[in-house]
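Apart from one protein chain that is not included, each protein chain of the complex appears where it belongs.
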Amino acid sequence: MKARWALVDLVVLVYALVPVLWIVSLSFKDPSTFTDGSFVPTRWTWANYSGIFRNDDFTRGLINSIGIGLISTFVAILFGTMAAYAVARLTFPGKKVLVGFSLLIAMFPQISLVTPLFQIERGLGLFNTWLGLILPYITFALPLTIYTLSAFFREIPWELEKAAKMDGATPFQAFRQVIAPLAAPGMVTTAILAFITCWNDFLFAISLTSSNAARTAPATISFFTGSSQFEDPTGSISAAAVVITAPIVIFVLFFQRRIVAGLTSGAVKG
Amino acid sequence: MSHRAGRARALLSEGKRSERRLGLWLSAPAMIIMVAVTGWPIIYSFLLSLQRNDLRFPQDQVWIGLDNYGTVLASPYWWNAFWVTILITVVSVAVELVLGMLLAIVMYRTLVGKGLVRTVMLIPYGIVTVAAAYGWKYAWTPGTGWLANLLPAGSAPLTERGPAIAIIIVAEIWKTTPFMALLLMAGLAVVPEELLRAASMDGASRRQRFVRVTLPLMKPAILVALLFRTLDAFRIFDNIYVLTNGAQDTSSVSITAYHNLIGGLNLGIGSTMSVLILITVAIIAFIFIKMFGAAAPGGDGR
Partner (left out) sequence: MAEIVLDGVTKRYPDGTTAVDRFDLRIADHEFVILVGPSGCGKSTTLNMIAGLEDITEGELRIDGARVNEKAPRDRDIAMVFQSYALYPHMTVRENIAFPLKLAKLAKTEIDAKVEHAADLLDLKPHLDRRPANLSGGQRQRVAMGRAIVRSPKAFLMDEPLSNLDAKLRVQMRTSISRLQKNLGTTTVYVTHDQTEAMTLGDRIVIMRSGLIQQVGAPQELYDHPANLFVAGFIGSPSMNFLPAEVSEGGLRTGIGTIPLGDRVRRAMATRRVPGEVIVGLRPEAFQDAALAGDPGHGGTFTDSVDILESMGSEKLAYFTLESGAAQSEHLAEVARDAGADDVPGVVQIVAQLDPKSAAREGRPMKIWFDSDAVHLFDPKSGSNLTEV
């Protein structure tokens, strides 16, 4: 029985890892061997990596990705937690509207927003700025944040708040000393999911930026032309692809349980 | 007497009133940002679509009503992109559903290395789409790519329409199946173990248990997964941009709109396409929700 599952697991591993290993392998290939088409590098080199880090655009792109990602995530979590708590715990007019609207945004085709934002941001001077990307990122991260966090809040038993009230706590004390500590793991998970969403974005990044002032890493990669016009950018692109994938892999490795719990709304806890 | 009752009525809702105030205050920032960033731009987009507006000829802006729509809807490029998008959507979602279900079962029930399997499956989910796309591109590039070199010599699949679309579909499926699997796994987890045991006692084989107990109970989860993945698939952009950039008529609607907007700087046509895409997405969502009565999260399913 176990052997059968082990075999199936192996298939899954191959499915998930082979394409990833291919890019990694490409990134270590000596540029002269690019056209040999073998899976494993016949000649190894670090040159591709050192190359991209010497590239101002790329390092700038990384900084942009990190900065914009962190700020967007922070704001999305802040606003999202507040809204999620309200949605999970309180009754108020417009609750259905809020939930419905987040659903709408989750289903929204980004290209439809790129078109007007392109023009509007140029008018407002937000084009090619961090803020110009942060605003749409927050907007698109909010539905996910609110949904995931309200699921986490609903896991916290209602009676704990009642007990805190009886024990003499003000609503704020109840929140800070009872609710917040219990919600903290959920917030961490949601932050990771939101960050992945922002980090991953491509369409907004290529449409709303024009230089390395605000261009994020994925977009930067697509503009790679290699160190000279004649050089094949394959190596640089592969190396860059690995670099921007690495943080995500690390997150996933450390937080797998939490992420799975978050994405399955707590149904699967590991 | 009635005056006292009135006071009691006003006082009793004090608690409720402060709850409502708190709710509004807490949800306001999120609501404001979402509405501000999408509300006006959508309206603006619609307005732009009613103009002839080309940034290369800024003095030529003129209101032309629904002419843009006429142009786009009569254009073979648009319809090409539309059907390609539909094809990609239908095929990838169908395959993802089956594959995702199998994967969900593995992730949920495997006796060996559960943690490892789940971790590894999150990598396609988390990986930057563009990064993976470049991987596929190089894999299929003749000479460079290990996959390309498995094919008969001289074939460059990315330069031919059919094979290129197939490759795009494979790339899409590879990337998003894990997400589908996670949504389905949530649905799996909800099926009570006791029901399966009862079915076992009633004489049901494993296949029968799955088809007659598990699947029906998973219906809401499946529908939600289908709805979101379908809408997601329709918006496909990253993979196509990297793999073919729409060459050989492999554009999706998003790619075409992008080309017109950023490439051609034609705000009028680009906006028109955006609005049409938005309308299509709305129709798809509507059909889903109506036809299947999908209990979307946030509905009364909560």
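Before moving on, here are some points about what is shown:
By letter and in written order, the chains are A and B; residue numbering begins at 1 in each of them.
Following the convention adopted for this analysis, contacts are C-beta pairs under 8 Å (C-beta built on N, C-alpha and C of every residue); 3 or more make two chains touch, one makes a residue touch a chain.
Keep in mind it's a predicted model, so treat the numbers as computed, not measured.
Touch with the chain that is not drawn comes from one residue among A:Ala47, A:Ile66, A:Leu104 or A:Val178, which is A:Val178. Screening A:Ile63, A:Ala163, A:Ala213 or A:Leu253 against the full complex identifies A:Ala163 as the residue touching the chain left out. Residues of subunit A in contact with the chain left out of this view: 157, 159-160, 162-170, 173, 177-178, 181-182.
The working rule: only the chains that are shown with their structure count from here on.
In whole angstrom, the spacing between the mean C-alpha positions of subunit A and subunit B is 16. Within the complex, the subunit A residues that touch subunit B are 1-2, 5-6, 8-9, 12-13, 15-17, 19-20, 22-23, 26, 34-39, 78-80, 82-83, 85-87, 90-95, 97-103, 105-120, 135-136, 138-139, 142, 146-147, 154, 171, 196, 199-200, 202-203, 206-207, 217-218, 221-222, 234, 237-238, 240-242, 244-245, 248-249, 251-253, 256-257, 259-260, 263-265, 267-268, 270. By the touch rule above, subunit B contacts subunit A in their complex via residues 16, 19-24, 26-27, 29-31, 33-35, 37-38, 40-42, 44-45, 48, 103, 106, 108, 110-124, 126-132, 134-136, 138-139, 143-146, 148-149, 174, 178-179, 182-183, 185-187, 189-190, 228, 231, 234-235, 237-238, 241-242, 253-254, 257-258, 261-262, 267, 270-271, 273-275, 277-278, 281, 285, 296-298, 302.
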